[in-house]
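One protein chain omitted, others in place.
Order as written gives the chain letters A, B and C; numbering starts at 1 within each chain.
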Amino acid sequence: MSKLWQKKYNLDKIIEAYTVGDDYVLDQKLAYYDCLASKAHADMLGRIGVLSSEEAEKLNQELDVIISMIEKGDFIILPEQEDCHTAIESLLIQSLGDLGKKIHTARSRNDQILVAMRLYLKDQISDCNKLCKELIDTIHAFIKENGSISFPGYTHMRKAMPSSIELWASCYADSMKDNLLLLSAVMEILDQSPLGTAAGYGVPMEIDRDFTAKELGFSKVQENAIYVQHSRGKFEAMLMHTMVQQMLDLNRLASDLILYSMPEFGYFELPDKFCTGSSIMPQKKNPDLLELMRANLHVLASYETQVINLGSNLISGYNRDAQLTKGPVISGIEITQNSLRIAILLFQEIKVNSDKCASGMTDELFATKRVYDLVKEGVPFREAYQKVAKSIHS
Amino acid sequence: MSKLWQKKYNLDKIIEAYTVGDDYVLDQKLAYYDCLASKAHADMLGRIGVLSSEEAEKLNQELDVIISMIEKGDFIILPEQEDCHTAIESLLIQSLGDLGKKIHTARSRNDQILVAMRLYLKDQISDCNKLCKELIDTIHAFIKENGSISFPGYTHMRKAMPSSIELWASCYADSMKDNLLLLSAVMEILDQSPLGTAAGYGVPMEIDRDFTAKELGFSKVQENAIYVQHSRGKFEAMLMHTMVQQMLDLNRLASDLILYSMPEFGYFELPDKFCTGSSIMPQKKNPDLLELMRANLHVLASYETQVINLGSNLISGYNRDAQLTKGPVISGIEITQNSLRIAILLFQEIKVNSDKCASGMTDELFATKRVYDLVKEGVPFREAYQKVAKSIHS
Amino acid sequence: MSKLWQKKYNLDKIIEAYTVGDDYVLDQKLAYYDCLASKAHADMLGRIGVLSSEEAEKLNQELDVIISMIEKGDFIILPEQEDCHTAIESLLIQSLGDLGKKIHTARSRNDQILVAMRLYLKDQISDCNKLCKELIDTIHAFIKENGSISFPGYTHMRKAMPSSIELWASCYADSMKDNLLLLSAVMEILDQSPLGTAAGYGVPMEIDRDFTAKELGFSKVQENAIYVQHSRGKFEAMLMHTMVQQMLDLNRLASDLILYSMPEFGYFELPDKFCTGSSIMPQKKNPDLLELMRANLHVLASYETQVINLGSNLISGYNRDAQLTKGPVISGIEITQNSLRIAILLFQEIKVNSDKCASGMTDELFATKRVYDLVKEGVPFREAYQKVAKSIHS
Partner (left out) sequence: MSKLWQKKYNLDKIIEAYTVGDDYVLDQKLAYYDCLASKAHADMLGRIGVLSSEEAEKLNQELDVIISMIEKGDFIILPEQEDCHTAIESLLIQSLGDLGKKIHTARSRNDQILVAMRLYLKDQISDCNKLCKELIDTIHAFIKENGSISFPGYTHMRKAMPSSIELWASCYADSMKDNLLLLSAVMEILDQSPLGTAAGYGVPMEIDRDFTAKELGFSKVQENAIYVQHSRGKFEAMLMHTMVQQMLDLNRLASDLILYSMPEFGYFELPDKFCTGSSIMPQKKNPDLLELMRANLHVLASYETQVINLGSNLISGYNRDAQLTKGPVISGIEITQNSLRIAILLFQEIKVNSDKCASGMTDELFATKRVYDLVKEGVPFREAYQKVAKSIHS
C-alpha cells in the first residue's frame, strides 16, 4: 500500500520502539534495586532447596559484581534487551552458565519490576524526607536572620495587614512539616514486599515470602497477589500526589518571590546566579530559576493525572498500560528533589531588603488596627468598621 | 455598544451571579458547622471579656435555635446573602439586635469559611472511614460464602493462571485497608484549628485560640495564619486524592464486574436492580450502575486536578480563586460516599455463577503448573518453560 | 449486615439517585431541542407512512404546546422521569393517548439525547461566536479611546521594553479572532445529524435521515451509526477545548489586570462594581471578579479532561459513562459565556491611568533602543549590547 511499510526491517523497528519505549533508559535507575532483590531471591531459593547454598552464594557474588558495574557507570542496557531485568540475567548467564538460568525460578518479570520499583520508591521517599527537613532547617536559619523585619501582608493581591518575614517564611516551614506527615504515611503504605507474587497469581511452589521481605528491609509482606498488581499505579499515584503537595508549596514560594523581587516591590533581592539575562535587552535580570520552579508544579500535576488515568477502566490483573507509569514517576521524583534543592539554596541566598520592606508598610495596612482600637474603647465592631471605612473611602 | 448591556439591572445580575456562584446552595452543607464554630467563638469572646458571659450565653442559645432550623430543613440562604455566614449573622441580628453584631468581633469571613469547611471535612473523613470499613466487612462476608470457588485469573486480558473468588475479592479488601491508612494520615493533618487567624494575618487583639480549638474538638491549633490560608486548597487537594484512591479501587471493581458479568464469561450475575433496559432493544439488561461507578473515578480525578490548579501560580495570602474549590470538594466527597454505598450493596447482592466459573477453568491456565511440575522433577526452569511452550504453540 | 441497608426504600433511592444524577435538572436546557427533533422525527414518520399526515400534524401541534410550556418555564422534569425525553413523551401520551406512544418508532433514547445535545451545542457555539465578536468590537472601542497611551512592557515579570495600550489590548482581539477560526471549524465538524442511528446500529426499517437532517438545519447526515455514538464525548471534548482556548485568553487578561491595577503599579483602575470589600479590613477593594475569571480557566480545563477521560479505555458502542459528560459540558459552556460577558463589560468600564502609565516608563525600558541607536551608528549588535549592558550593571 505505501512506501512506509515496504521494508520489513523498519516495520519491526517501529513495533520494537513502540513496545520498549524508554524502559532501557529508565531502568538504569532500577538496575541496582533489581540486583538487591535478585540476591534476596537467590538466598530464598537456596533456603527452600531449589538452589544449593553454593549456587545461591555464587549468584550473590556475581550480582555484587554487577552492582559495582552499576555504581561505576559500566552497566549498559541495550534497547533490544528492553529492560534491566533481561540485561542482568544475561550477565548472570554469561558468567555462570546454566546457574544463571535458574535465578528466574519461582518469579516472573512482573515480580521483579514491582520489587525493584518499590525499593527505589522507598529510597526516594527517604531522600525527599531529608530534603524537606533540610529545607525546614534552612527556613529557620533564614528566619533567625531576617524574621523580625515587617513587610506588607496581602490578600487578593492587595495590601491587607502587617506581616513579617517570620510569619511569611514559617508558613513554608509549617507546610513542609505537614508534607512530612503525608510522606511518612505513604512510606508506611508502600513498605510491603511484593516479591513472590509472580504475575499476580502466585507460583505453584512453596516459597518463603517472609524471608525475602525481611532480607530486603520491608516491614511486611503484601499478601494478596492480585492486590500487588493493582497497587502498581495506585501506589505510584499516591506518591506522585505527595510530590505534588511539595511542589504546591514551592510553586507558591516561587510566585511570592517573583512578585516581591520585582523592583516595583523590592522586598526581596535574588542573587545573580538565580537570574539570567536577555539576548536583546541588556538591562534584564530575569528570575528564570523561580519561574521554572513555579512551572514544575504543572509537570508534576500532569504526571500524577497520567498515572491515575493509565490505571483506569481496566480489569484486575496486570495490563501493559502500567509500564508507562515508570517514566512520569521517575522523572517526577527527580524534578521534585531538584526543586527542593533549589528551594534550600534560595533560602540560603536571597536577601531581604529592609528599606523596601519598611517603605512598603503604608497606612492602609493599619486600618484594621484602627478598627480594633475603637473596639477596645467600647465601640461595637460593625460600627467601628463603618467609621474607619468612611474615613478611608470618602 | 450592544443591546446585551443596555439594562443596568441585567448587568448587575450577571456580575452577582458570577461572583456568588453556587455558594448559597453549597453552604447548606456548611451552615451547621458555621454555627458550631460561632458558638465556640462566642464562648471565647465571653472568656476574654469582649462579651459578658450572659451575652455569650444568649448567642449560644440563638445559634442552637438556628441549628435546629438547619436540622429541620427550615434554614434558607438567599442568593443575595451569598453564603451561610451572612445568612446566619442576619438571623442573629434579627433576634438579638446589637448583640448579633458583636459576634463578628475578632474574626473574618475567611476564618469562618475555613473553620466550617475543616469541621465538615473531618466529619466526611469519618463517614468515609465507616463506609470503607463496612465495605471491607461486606467483602469478607462475600468471601465466606463464595471464596472457595475457582475461576480464571487474567493478565493483559488473557487467561493467565488459576484464581479464586477469595483471591479476587480480598484484593479489594486489602486495598481498602490501605485507603484507611491514607485517610487517617490525612485526618491527622487536617485536624488543626484554623479559627482565630482572621484574613491570614491574625487580629490586633489577644484571643484564645487554644480554647476554641479544644471546644471544637481539634487536636491542635494551626499556628501560622498565612499557612492557614495556604492550607485551603492544599488540604482539599490532599483529601480529594484520598477520594481518588478509593474511586480507583471501585473503578477497577466495576471494570471487573462489567466484563465478568457479560454472558460471554458469566462468572458473576448482577441483580436486576443494578441493571436498566433499553428503549429500543427488548432483550437488554445493561450494567448502568457499574458503568457509572467506573465513570465517577474520572469525575473525582478531574476535581482533584481542578483543586490543585485553582491554587497554582498565586502569591500567598487569600485569593478569591479558592472559593471555587468548594463545589468540587463537596460534590466529590458525596460521589465517593455514594459509590462506596453502591459497592457495599454490590457485594451483598451479586451472585457467583459457579458453573460458569468452572467451565472457564480451561487448560491453558495450568501451563505454568506444568512447568513447575517439571521443575520439581529437576528440569531447570528455562528449559521446562520451553518444553511446555513448545507443546502448546506447535 | 448493617443498619444502613435495612430499609429497602433507602436502598432503592440511593440506586436511583446514583443512576439519574443531575440529568433531570440539566435536561431543562435540552428539552426545547428534544421537541424540535421530535417534530422533525414525526414529520419523517409521516413522510415514510408510519404515521398518517394527520397524526404527524397532531404530534407537531402538541410538541409546539410543550415548547411554549418550556419557554414559559412551566415544563417540569420529575426525578423519577430521569430525563426530558421521558417527560416529553409522557406529556404526549397524556394528551394524545396511543398516538403519543407511536412517536418512539424508529428511534432510541440514545438518538434523542444525541440530536438534542447536538442542536444545543450548535446554538451555544453561535452564542460564543457572537460574544467573541462583541468582545473584539469592545476591545477596538477601548483602543480607540486609550490605545496611544504608552506603558511598560514586561517579560519574566520584569520591565522589558516600551509597550502601549493598543499593543496590549489588540493582543486579546487578535487572539479572539483565532478563537473564532477554531470555533467555526468545530461548528463545521459538529454540524452533522445523528438522528436515525438509534442505539448505534440503526433501525431495522427504511427511514429518511436526509429529511430530518435538512429539517433540523444540519448541513449533512452523520452516516456511520457507530461513529455517531463514538462522536459523543469526542465532539464534546473538542468543544470543551475551544472553551478552554477562550478561557486561556481571559485568564491572562485577568492576570494582567489584577497585577496592573495594584496600587504599586496603578496602570489600570477597576470600577467599584468589579470589586468587593472585606469583613475585617475596611480599606479593601478586592478584584474578586477578575480572580474568578482567572480561576474559571481551571474549571474549564478540568471539565475538558473529564470529558476526555470518561470516553477512554472503552469499547465502541454506547456506554453509560457518556451520560456524565452532560454536566461538565453544559456548565462549562455557561461559565465561558458568562466570562465573555464579564470581559466585554471590563473593556467597557476599566480606566487607564495615564499618569501612572507615564511614570512607569522608566529608563531601563529604553536600554534596547540605546543598543539599536549604536547599531544604527555602525556598532555591531553584540558589541553595542555589551556596551549598554556595562553602562547599566556597573
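Just so it is clear, contacts are C-beta pairs under 8 Å (C-beta built on N, C-alpha and C of every residue); 3 or more make two chains touch, one makes a residue touch a chain.
Keep in mind that this is a model prediction, so the values were computed, not measured.
**Student:** Decide which residue listed in C:Thr19, C:Ser193 or C:Asn319 touches the omitted chain of the complex.
**Tutor:** C:Asn319
**Student:** Decide which residue listed in C:Pro194, C:Pro287 or C:Gly311 touches the omitted chain of the complex.
**Tutor:** C:Gly311
**Student:** Which of these touches the unseen chain: B:Ser108, B:Ser312 or B:Asn338?
**Tutor:** Considering all chains, including the one not shown, the answer is B:Ser312.
**Student:** With respect to the chain omitted from the figure, which of B:Ser38, B:Thr155 or B:Asn179 is a touching residue?
**Tutor:** Reading the full complex, the residue touching the unseen chain is B:Thr155.
**Student:** Touching the missing chain, which residues of chain A?
**Tutor:** Contacting residues on chain A, toward the hidden partner: 1-2, 4-5, 11-12, 14-15, 17-19, 21, 104, 107-109, 134, 137-138, 141, 198-199, 203, 273-274, 276, 278-281, 286, 288-289, 291-296, 298-299, 301-303, 305-306, 309-310, 319-321, 323-324, 328, 338-339, 341-342, 344-345, 348.
**Student:** Over the whole complex, note the residues of chain B touching the chain we left out.
**Tutor:** 155-161, 258-259, 262-265, 277-278, 280-288, 291, 305, 309, 312-314, 364, 367-368, 371, 385-386, 388-389, 392
**Student:** What is the set of chain C residues that contact the non-displayed chain in the whole complex?
**Tutor:** So the residues of chain C touching the missing chain come out as 50, 98, 101-102, 104-106, 110, 153-157, 160-163, 167-168, 170-171, 174-175, 178, 181-182, 184-186, 188-189, 199-205, 222-227, 229-231, 233-234, 237-238, 241, 244-245, 248-249, 251-252, 255-256, 259-260, 294, 297-298, 301, 305, 308-309, 311-320, 368-369, 372-373, 375-376, 380-383.
In the analysis below, only the chains that are shown with their structure count from here on.
**Student:** Chain by chain, through touching neighbours only, how many steps does the shortest route from chain A to chain C take?
**Tutor:** Contact-graph shortest path, chain A to chain C, evaluates to 1.
**Student:** If every chain is reduced to the average of its C-alpha atoms, which one ends up farthest from chain A?
**Tutor:** Chain C.
**Student:** Mean of the CA atoms for each chain, then the mean for all of them together: which chain is nearest?
**Tutor:** Chain closest to the assembly's C-alpha mean: B.
**Student:** Which whole number of Å gives the spacing of the CA centres of chain B and chain C?
**Tutor:** Averaging C-alpha atoms per chain gives centres 27 Å apart.
**Student:** Cα centroid separation between chain A and chain B, in whole Å?
**Tutor:** Centre separation, chain A to chain B: 24 Å.
**Student:** Residues of chain B that contact two or more other chains, please.
**Tutor:** Answer for chain B, listing residues that touch two or more other chains: 104, 199, 203, 294, 298, 301, 305, 309, 312, 319-320.
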